[in-house]
Every structure is written in structure tokens, then in C-alpha cells.
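One protein chain omitted, others in place.
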Amino acid sequence: MGPTSVQDLGRFDQYRFGVGTSGAMDDVALRAGNILLGNDENAAGIEIPMTPFKLRFGRDMTFALTGAEVEAEIGGRAIPPWWRSNARVDEVLSLKTMPRSARCYLTVSGGIDVPVVLGSRSTQFRGEFGGFHGRPLQPGDILRCASPTASASSGELGVEPADLVLARPDVPAGNTTVRVIIAGEYDAFDGAAQDLFWRSGWKITPQSNRYGYRLQGPAVKPISPIEKRSHGIVPGVIQIPPNGQPIIQMRDAQTSGGYPKIATVIKADMWRVAQARLGSTLRFEQTAYADALAAEDEVSVYLDRLRADVRLFAELQGCR
Amino acid sequence: MTTSDRPRISLLGTTALLFEAPGTFDLPHQQRIWTLATTAAKWSGIREAIPLITNLMLTFETPPRDPNFLISALNDAWDEAQELPIGGREIRLPVTYGGEIGSSLQAVADHCGMSIDDVVSIHAAPLYTVFALGSHPGYCYLGGMDPRISMPRRQTPLQRSAGGSVSIGGSQTGVSASPGPSGWHAIGHTTWTFFDPSWTTPAALAPGDIIRFEIERVIR
Partner (left out) sequence: MPIDMAYIERLAKLLETSGVTSIEIEDKEQSLKLVMETSEPSVTPPARVNAISCSDKSHVIAKADVAGHFRATHPWRTKPFAEPGQRIEAGAIVGLVKVGLLYAPVLSPAAGILDAITAETGAMVGYGTPIASIRPVAESRQI
């Protein structure tokens, strides 16, 4: 599902140079980890899409693990999911398996200290810049961490995972359903093709990665072949190439394309796509713009509450 | 392709808006898009105005609660948009046509019913205008290609095409700055550097610049 890399929330104002966002695929998990640590929410962390993964701490530090459930251990003790913990110098954090979901995030107090390039610490693989020397992390790499901020919190603490707080009650469990807003070429597909798009379970093929998720299912074809002029696209855009197999553009996608677009995954559900595993099934649900904004507000509320609770808890601990 | 007289405006989720101008793919239309981009970039709530090929994507700083105001402002601004004559530099780009990187040269020749040499001379003849930057860091979309060497994009995009490759997609041509996936047909390559994040402006070229391809070599 892609490389382990340094990512922050992304690079958003460089599209006019052909530079896409990069950044954490599950931005909610990265933000939650940073909030737990008292970091700036945009502090860089490590996106880990595969296990096993091992990391040695070069000094005492507080870290957090969020995102996918992962069997994690440090200093002989197990780390629960969505958890903040203290590491001692030379202790080894070992991530053994990731039984469900697709990627987890390791954040550290102060954040990973790599240079800011074009406004972000995210790794831009295609351009080979940003993050850790513009490339995936490899065994032997040494990452510097910035000093903890004044608001840093430490000590063992867990947080309610996003998928529980943001669970959608009317959506059947086991499937990942994502809300989408129809895009410019939706009407170029007839009713039968549109139905296929809505009603099918789309399998995430092994060719899926940070550039795009290539889906497999029935061929969804427009009424007549469409060749569009190259136009800007953003992560979440679902393109239909001539073979009728949808591609969801993800964080390392190109900033422009010419394939017809049937719909765009809403920003508030991109983390759900990010956590869907290879071989699993996705379904699409049509959503209006206003409802998409409401969904973004719901995510903001979760993170706002988390921020407030962490501060309150730190004050409580400070009083003792 | 837009066939009506009015622009097509559509949403890209809640992150961006796409404005597609009616009319042909030519420099005057593109100059009006550049004007529209300059105007819209100053509106509150707009993060970037990104011109592509006779179209404009506006990314949002914060998504508007009601996009209809933005849509009507865009329509009004388009009606008033004059052709912006951006002055640009003229750059000569030496190209090796064909070979390992330009591996689709024969396919394009076959598709268009002409020889490799014809494709090369038709491709290298015009002065191209940089219409837009997009796709990947530093990539330039060029206007002015002769439609005789058009070839539709691939059925399935190739997972990896080389950096510096010169390619054709539909009726457009472009030059890539780095390797990566592509649905276009690579017909040659250049060794020039198009992008460096340490430069003050990271991209070497800008909309309005003019490129002349020089045939350095043809590998059959």
C-alpha cells in the first residue's frame, strides 16, 4: 500500500506549479496524534502503511500512535490503539501486525524535524523533495525530532478512535462507504451506468497506492467516449478512464487530468478511503454539497473536543 | 469538449471549483483564462486560481457555504475577461526523438498514418506557448501543436514514464519534469531542468513562455 514516509497535513498552495498536496492520507489520525501530544496539528509524523516496523528512540520522548489498529510494543509492554506513551532513550518501538485498516501514524512530541520545502514537511515523491530527502524511509535512517512545545503533554493516555466517534449509524459495518459529490461528467453517463456506479461494491486492487486507488468492478462507460482537455483535479476526484474502472485520486495524484470525472469523494471521508485495505470493498453514496460541509464540521467538532479534553486533562494532572 | 456558448462550472467535492471555457483550444481563449485567473485569485476564500487548458480550477481556502455566488461571479468575470497578453521568454529545447524514452513515436506515426520523420518535423515546427503548469512539479502544457499528430490518451495509464519526456495526449503536447505515471504517449526526451524547489519560483517555465523544440537526434 505504499512506502513509510514523513508527512504533515500537506502542501496546498503550490498547484500552479504542478505540485500536489502530498500529506497524510488519514489526516484525522495525524491530527489526533498531534493533539494528544500538545503539538501543532500540522507537525510532521511518520505514515506507516506496512508492518513489521521498528524504531529506536535516541532520547527520552513522548510519542503517539493513531490510525489503524496495530500490535505495538515498547520496552516489553503493549501499547493500546490511539495511545500516547513515554519512550526512554534506546527503547525500541516495534509494530508487529496491522490486522485491519491500512496505515498508522507515529507522532512525537515537537514533531519530526525535517526542512519545510514549499511550505510543508510532507514528502513529494515524484519531485523527490520534502519529508526525509524526498524519499521513503529506509532502515538505518535517523530522524531528528524538534523540542517539545510549552503545551506538550506526556504520560500514558488514550483517545476515542475516530472511527467510533465518526461512525455512521445507518451504514452497514464491514463495508467502507464513502460519500461523494457528483462531478462535471456525471451526466455523460446514462442511468444504467450511473446505477452501476452507485450499487456496485468496488474492489481495491493491488495497483492502488498514494497516487490513486484503482478499483475493480463492472465497466462504467459514458454514453460516448470522452476526451477532455487537461484540467485541474484534487485528491478525491474519481476518474473513469476508457476501460470503465474508476480511479480515486489520492494525495500524491497529479494536479491535472483529462479523464472524465464521475464524482469526488468528500474531504470528510478521505480518511475512510485511506484506511480501506487492498482487496477490500468500497461503496459510494451520493451526497449534496451542504451535507459534505456538515460532515467536515463533524470532524472538526471531534478534533476540537479532543483538543479541549487534552488541555483539561493536563491541567487536572498538573494540579496533583 | 464544451460545445455550448456558456462556460461549464462544476464542483470538485468541497475543495475546488472547475470553470471550463467554451470555444476552441487556442491562444486567445487561453489568454482570457489567464485574465480570469488573475481576477479570481484575489477573491476572498480562494486559495489558488490554477489555469489549465482553456479552463480554470479554483481551490478554496475555506469552502463557500453557498457556491452559487462564486459561480455567478465567475460567469460575470469571464464575460468581461480580455485576452491577457502575458509577455514570456523564448526557450529552445533540444530534443532526442524516439529511443527508449520516446518509445511511442512509432505508435503515434502509425496512428496518424505518417512516417516517424513526418511526426518529428511536424512536432518540432511550431513555436509553442506554455499554456499552463500542472500534472506534476514543473510539467508544462503547451499550446500550438499541429492536430495532424494527435493521438487519444491511453486506455489504461502507464504506471511509469520517464522524467524529461516529451509526449502527446489527445491534441496536446507537453514535457514532463520527473518520472511517474502517464496516460500520454512519449515521443522523445530532453535533459533540461524544469523544476527545483530551492528556486524562488520553483518552476522554470511560466504560462506565456514560448518553446521551440530543436531536433537534436532521431532514434528510429
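So that you can tell them apart, the chains are marked A and B in the order they are listed, and the count of residues begins at 1 in each.
By our rule, a residue touches a chain if its C-beta (ideal position, glycine included) is under 8 Å from a C-beta of that chain, and two chains touch if they have at least 3 such contacts.
Predicted, not measured: the structure shown is a model, and the values here were computed from it.
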Chains in view touching the one left out: A
Residue of A:44, A:102 or A:159 in touch with the missing chain, whole complex considered: A:159
Touch criterion as defined above, residue of A:56, A:77 or A:144 at the omitted chain: A:77
Positions on chain A contacted by the hidden chain, ascending: 69, 76-77, 80-81, 156-161, 164-165, 302, 305-306, 308-310, 312-313, 316, 320
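Just so it is clear, only the chains that are shown with their structure count from here on.
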Chain A and chain B: spacing of chain centres that average the CA atoms, whole Å: 29
Residues of chain A touching chain B in the complex: 12-20, 117-118, 124, 126-130, 180-181, 183-184, 207, 211, 225, 227-237, 241-243, 254-259, 261, 264-267, 289, 292-293, 296
Sites on chain B touched by chain A in the complex: 1, 8, 10-16, 18, 20, 25, 47-57, 59, 63, 65, 67, 132-139, 141, 152-157, 159, 169-170, 172, 177-181, 183, 195, 197, 201-203
